[in-house]
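Presenting subunit A:
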Amino acid sequence: MAYIAMTTGFVLILIGLYGALTNRNILRMIVAFTVANTGVNLVMVAVGYLHGRTAPILDAAVPVAEAAARIIDPVPQALVLTAIVIGVGVTALMLAYAYKLYESKRTLDISAFKDLKW
Partner candidate 1 sequence: MKDDFPTPPVRDELKKRVVETPDGQTIEIDPLRDYYCQSAPTVMPAAYSKIVEGLFNWARAESLWILGFGTGCGAIEMRPLMTPRFDAYRYGIQWRPTPRQSNLFVISGYLSVKTLKRVIRSYEQMPNPKYVVGLGSCTINGGMYFDSYNTITRLDQYLPVDVYIAGCMPRPEALLAGFEELKRIIRAGKAEGANQYAEQFDWYKANQKRVIHDWDMPDYNW
Partner candidate 2 sequence: MRDLYDRLKTAFPLGELTEQRPDLAFVTVAKEQLRSLLLHLRDQEGFTHLVLLTAVDWLEEGNFQLTYLMNNRLACRDLGVRVMLPRDPASMDSIHDLWPTAATYQRELREMFGIDFPGSPRVDEDFILEGWIRTPPYRRDFDTLKFSDEVFAPRPGRASSDPTEFMKQQLYPDKT
Partner candidate 3 sequence: MVSAIYILAVGLGAAFLIGLLRDEWRAGAYGVSLAALALMSLISAGWVWVLATGDGSAVDIMTAGTLPPYAINLRMGLAEAVLTLLINLTGLLSAVYLRDTLFKQGRRALATLLVFTMAACGIVLTRDLFNLFVFFELVAIATGGLVLLSRDQRALAAGFKYLVASQVITVLLLVGIIFAYHATGTLNIDGMAELSALVLQGGALAFFLMFIAIVLDLKPFPANGWALDIYESAHPAFSAMLSAASASAALFAADKLLLIGGSTWLPVATGIGLFGFVGANLFALAQTNDRRLLGYSSVAQVGLILAVLGQRDLLGDRYLFIAGGILLAHALAKAGLFWLSGLIEGRKLTAWSALQGHPILIFAFASFIALLVGLPPFPGFYAKWELVIALAGQGRLALIGLILFGALLEAGYLFRWFGQALKRERSLEPVAASSFKRAVILSAVAAGWGLGFIWGALSPNGNLLLALPLLFALAFLALEPLSVRIKNSVAIVGMVAWFLLTLPSYDPLQLIFAAVMLLGGALILLASYQTQGQRIGFYPSAMLMYAGLAMLIVAEDAFSFFAAWESLTIGSYFLILRGQRSEPHALSYMIFSLGGAFLILAGFALAAGGDPLFALAGLAEVAAPIAPWVFLLLAIGFMTKTAAVGLHIWLPGAHAEAETDVSPMVSGILLKAGLFGLFVLLMAMGSQQLYGVELTHLLLWIGALSALIGNLMAAFQEDAKRLLAYSSIGQMGYALFGLAMMNHLGWLMALMFVINHFIYKSMLFLSVGGVAKRTGTRDMYRMGGLITLMPLSFIAVLIGIIAMSGVPPLSGFGGRWIFYNAILTAEYRLPMILIFISGPIAFLYLFRLIHTIFLGQLKDEHRRVKEAPFWLVLPQMIFVAFLLVFALVPGLALRRVDAYISQFHPSGALGWEGLTITSDFGYWSPISIMIVVGVIFASLFAWLVFVNRKAQKVKQFNIVFAGERPFRPETTHFAWNFFAPYRKALGFMTEPLVERFWAAVVDLLHACAELFRRLYTGNGQTYAIQLLAFVVVVYLLRTGL
Partner candidate 4 sequence: MSFEWIKIPYALLTLFIVANYGFLLTAVMAKIAARVGRRHGIPVWQNYVDLIKNYGLRSSITHGVMFYLGPVFRLTGGVGLLMFVPTIYGTEMFSNMSFAGDLILALYFVFFGSLGMALGAGESGHPHSAIGVTRGLSQVTAAELPFALAVYAVAVQYQTLSVTEIVAAQQGGILHWTLFSNPLAVAAAMLSFLGTMMRPPFDVVLAPQEIPIGPPTEYHSSYLALMQTNRAIFPIAKIVIYMNLFFGGAASWPVFFLKVFLIYLVSVIVGVVFPRFRVEQSIRWFLIWAVPLGIAAILMV
């Protein structure tokens, strides 16, 4: 039961990569990559899960003293925040590229941009 998050994360990563590698359309590739990124984030959060513990929010319900025994591992969640921000940055840059590429050759097919080769 506890590994549902982890498996969905990995499934999302595989779907994302599969989508990115088979779709010719650039926008579809970008969307596929974002799916893969969310999958990675899901996996990261799932790694920190400890059975029978609660979210790492130190408030009235979970006082600082016994926090160490009752909360799950907070570090992956911190990492996920940065990862999400970076994912957003990269996706934005890729969308800008997609716009420019379409503007230059009036097509979104990745295989149309093959003049740099060998």
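Keep in mind how these were chosen: all candidates are chains of the complex that A comes from, given by their letters.
Going forward, a contact is a pair of C-beta atoms (placed from the backbone, for glycine too) under 8 Å apart; a residue touches a chain by one contact, two chains touch by 3 or more; residues count from 1.
Everything numeric in this text was worked out from a predicted model, so none of it was measured.
Asks: Which touches subunit A in this complex, 1, 2, 3 or 4?
Replies: Of the listed options 1, 2, 3 or 4, subunit A touches just 3.
Asks: Quick check: in the complex, which residue numbers of subunit A touch candidate 3?
Replies: Result: residues 13, 16-17, 20-21, 24, 26, 29, 33, 36-37, 40, 43-44, 47, 75-76, 79, 82-83, 86-87, 89-90, 93-94, 97-98, 100-101, 104, 110-111, 113-118 of subunit A touch candidate 3.
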